[in-house]
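The complex appears here without one of its protein chains, the remainder shown in place.
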Amino acid sequence: MQNSRLQKNCRFVLLLIVAILLLLPLFLGISLSLSSSQSIAQGNLLPRHLEFGNYIKVFTNTPMASFLLHSLIVSGMVMVGQIALSIMAAYAFVFLNFRFKKTLFILFLSTMMLPFEAQIIPNFATIRDLNLLNTYASIGLPFLASAFGTFMMKTSFEQVPIELKHLSDIEGLNHWQFATRVVMPYTKVNIITFALYSFLTNWNMYLWPLIATTNDNVRTVQIGLRQLRSQDTASNWGLIMAATIVSVIPTLLIIFLGQKYFKNGLTNGVIK
Amino acid sequence: MTKTQTAHQNLLALLLLLPSLIILGIFVFYPMIKTFYLSTQLTDLVGNPIKFIGLKNFANLIRSDSFITSFTITLIFVLFSTVLTLFISYIMAITASQKMKGIAIFRTMFSSTMGVSVTVASILWLFMFNPQIGLFSKILTILHLPQINWLSDPTWSLVAIIGTTVWMNLGFAFLVLLGAIQAIPQDLYQVADLDGASWWLRLRKITLPATRPTIFFVTVVTLINAFQTFGQVDILTSGGPDYHTNLLVYAIYQDAFVNHSVGRASAQSVILTLIIMLFTMIQFYVKNKREGRNAK
Partner (left out) sequence: MSIELQHLKKTYENGEEVLTDINTTIADGQFYILVGASGSGKSTILNAIAGFIPIDEGTITINGKDVTRLPPKDRNLSMVFQNYALMPNLTVSENIIFGLTARHTAKALRQKKLQEVLDLVHLEGYKNKKPGNLSGGQRQRVSLARALVSDAKIILMDEPLSNLDAKLRAEMRKEIRLLQQQLGITVIYVTHDQTEVMTMGDQVMLLNKGKIEQIGSPLELYNVPTNTFVADFFGSPAINLIDVNIENDILKMKNGIAMPFNWEHINGTFKLGVRPENIVMTRSGKMSGTIVHIEPLGDGTNLEINLGLDATFRVKVNEQIHLVVGDAVNFDILLDKVLLFTQDGQLIKVGQSELVAVSGQLA
């Protein structure tokens, strides 16, 4: 018993050390954001006394508030679009019989191995030619369809027992009723997982919003941060860190709330 | 099924798939073909093709020192960031897989970097690497070691980018590996306990073999992500010093949008596409082989 208690304590210390090391950058970021400029300039890693001025300045002296709003709109828009389109496509692949089903599915799957980074040149040209630069659509449109989402929804729809389909056929449910009353409630957890995952990914998008925006009209928070860092605010670490922390709160919240979903979703849906 | 039912299903399927197909067509398939096409063209400053030059863009790339540097650097980067991510996240997953009081908090903390964007990670680490007030400079001072210019030294700058990337990757890798370890049936360990197997033997004979498919999955995903790295470079080093952190995607971006050399950028894009395709296909192949074996 003694031995196992010792083991337990050792493990706890190990966990603690890993946690501290892992979270150190984030902790220092928070620490700086609560420090005054002088304190930072003197090389202090911890604030001499807590100051919230940086957080106020983020919203008064920088366009972060509108960047956050833009990110919220784009991320929400793309999330809704991805969920809707993925559910539609997955429903067809699982519950309908149609011509070229296999070919079309392979076509969907194949997009998962084409890196978006390699397609930015023609995509920029397309968005520019459609006169969409610096609009929400310019950032969101290319990501509305998600092969990953379709694949994940397809995998979860396949777990709906065939008996529920039979029951629905007997009761005369049409496709819309079957989808909304049976399939979607039954796979609710997977849909939520995908929604959280989608929002997270959209919020953290970097390369494409950088390319698709040339001014602050719809600029997202990630690109806004990059801009703060390269402007005259560059040496104002307190302000930059405050902006950084503000930008990461929504996604950390999603991770904390959705941890269970993610673990199950990622292990069941993706690897299977 | 009657003919009208079949026709009805065909039509409904088309309607359901059409939105996705249109988006994928415009923003995935068309640009891919266009990129392949542009890679064979001499292009003007706005990116319009001027004339067909075959594989000359590729030939020029191979002869270009900056590309060779950036390609080599990319391979080194991919190798180190993948191996380190796997190694560290696996240790984290094993440590956090045991049941104990308060473990949920640790698990949440360990997976938290999954929610951190590349911008946030880069800015946080930018401070860590700051030569005047950063944490590492403080540590070196305390240890009486010479200061390192992390982000402007040709070697250390890549180390800094790898470090930032690994830190970002840990959350996702940890979460997936943890799931795999927890899915191992407990009776396997109970049998090992009866046999008095050591901790190390249990790891080697039970945990590692049982999680091998997941390790492979995480490896490929990390590898593919590493090849697509952009933001860390953009914020931390801008590819410098002297192309020593000029990873492939950053080179594409620079060539396309700064140097206005679209043909060259497209050729590099094609190379990136082929690399990613290769690894995705390896993954599919291994997965199918494994499933085929399991089905038997």
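In this document, chain identifiers A and B correspond to the written order of the chains, with residue numbering beginning at 1 in each.
Methods note: contacts are C-beta pairs under 8 Å (C-beta built on N, C-alpha and C of every residue); 3 or more make two chains touch, one makes a residue touch a chain.
All values reported here derive from a predicted model rather than from experimental measurement.
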Considering the complete complex, of A:109, A:173 or A:192, the missing chain is touched by A:173
To test your reading of the contact rule: which positions on chain A touch the chain that is missing from view? 161, 163-164, 166-173, 177, 181-182, 185-186, 188
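The rule we apply is simple: only the chains that are shown with their structure count from here on.
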If we count contacts the way the header does, which residues on chain A are in touch with chain B in the complex? 8, 11-12, 14-15, 18-19, 22-26, 28-29, 32, 40-41, 43, 45, 85-86, 88-89, 91-92, 96-99, 101, 104, 107-108, 111-126, 141-145, 147, 150, 175, 200, 203-204, 206-207, 210-211, 222-223, 225-226, 229, 237, 240-241, 244, 247-248, 251-252, 254-256, 259, 262-264, 266-267, 270-271
Mind listing the chain B positions that touch chain A in their complex? 1, 6, 9-10, 12-14, 16-17, 19-24, 26-32, 34-35, 38, 47, 91-92, 95-96, 98, 100, 103, 106-121, 123-128, 132-133, 135, 138, 167, 170-172, 175-176, 178-180, 183, 213-214, 217, 224, 227-228, 230-231, 234-235, 249, 252-253, 256-257, 262, 265-266, 269-270, 272-273, 276-277, 280-281
